[in-house]
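Now for chain A:
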Amino acid sequence: MSRTPGLTVPNRSTEGGYARGGALKGLPGYNFAFLDEVTKRMIRRTLLKAVAIPGHQIPFASREMPLPYGWGTGGIQITASIIGPDDVLKVIDQGADDTTNAVSIRSFFRKTAGVATTTRTGEATVIQTRHRIPEQPLREDQILVYQVPIPEPLRFIEPREEECGKVHAWADYGIMYVKLYEDVARTGRIATTFDYPVVVNGRYVMSPSPIPKFDTPKMHRMPALQLFGAGREKRIYAVPPYTDVKPLDFEDVPFEIERWSRCCALCGATEHYLDEIVTDDVGGRRFVCSDSDACAQRRAKAARDLSGNS
Partner candidate 1 sequence: MNDNGWMLRLESVSKSFTLHTQGGARLCVLRNLSLAVRQGESVALTGPSGIGKSSILRMIYGNYAVDRGRILVRNRGVVVDVTTASAACVLWLRRWTLGYVSQFLRVIPRVPTRQIVMEPLLERGVDPGRARERAEAVLIRLQIPKRLWDLSPTTFSGGEQQRVNIARVLVGEYPVLLLDEPTASLDPANREIVVEMIGRARERGTALLGVYHDPELRCRVAERTVDVGAFATSANSEDEGVTDGSFHTEALSDKALDPGDGSRSVAGGSAGNARLL
Partner candidate 2 sequence: MAFSSESSNQAEWAAKEPVLRAVRLSHFYGQRVGCAGVSLDLWPGEVLGIVGESGSGKSTLLRCLSGWQEPSQGRVQIRREGEVLDLYALEESVRRRLLRTQIGVVFQRAEEGVRMRVSAGGNIGERLMAEGMRHYGRLRESARRWMERVELDPARLDDLPCTYSGGMLQRLQIAKNLVTEPRLLFLDEPTTGLDVSVQARLLDLLRRLVREMNLSVVMVTHDLAVARVLAHRLLVMMGGQVVEEGLMDRVLDDPQHPYTQLLVSSRLVA
């Protein structure tokens, strides 16, 4: 189960103790899942509106959370507002379950909501993510919560907030193509490799958060509900299940995802998104899956197949 020798990746049975017994358990002196109920209701109302207008950014009264901006304050508020005592939470950071941020946030909800947590994509009902979509396809009964640093896809081309509002209101998105044009003019292809702008439901241009463009096609008609929270910018938006999500591109320079000839050094996968890891100070490097759970599952299956065969 463990990805790196010496580090035990916790699983549901070892982590989920607080939820058993039915009663809402949490940290004494704190409300369930940290946020007060009024705030949660406010955020849920915002979420309903966001789901009703796919891809449209809805302002909300973002609260101070016990972690710094940029660490997922938006995502954590959404998770806190939708999570129930029976939910099973998975948190990934750049695809990995074992990074500080992911571990801390799982721990936060175990303490404050008493919910079960997991690293298994298939077992989770709520997955909070930073910068990745799991390799394993998601289902209708799952919710994917994205942490979003900059919700405004026009930000870098149009700094005026009021003007951005008008561009969205009138779907007057020509300006987005200026950025794509610049990419192609400079590099001969669309060089945006993450946070690739998409059109949701044929209407709003949306930032998918800084996921690699490798993940962008997974958003299209995804069975799971996708929720996006930007804490510092105080914006929430959503992509309902089975909604069209199309990347912007030119007729003669179509959207393409990255391809590479390497495979994961641990599990041998060629169809997963890989991270490059520098292994020494003389230029040695390895490529491994960014999705730690997918990598672990693949290795476990290989091990089972191997033992089953022998």
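The candidate set was assembled so that all candidates are chains of the complex that A comes from, given by their letters.
Going forward, a residue touches a chain if its C-beta (ideal position, glycine included) is under 8 Å from a C-beta of that chain, and two chains touch if they have at least 3 such contacts; residues count from 1.
Just so it is clear, the structure is predicted and the values come from calculations on it, not from any experiment.
Checked against 1 or 2, the single candidate touching chain A in this complex is 2.
Residues 157, 166, 169-170, 172, 174-175, 177-178, 181-182, 184-186, 250-253 of chain A touch candidate 2 in their complex.
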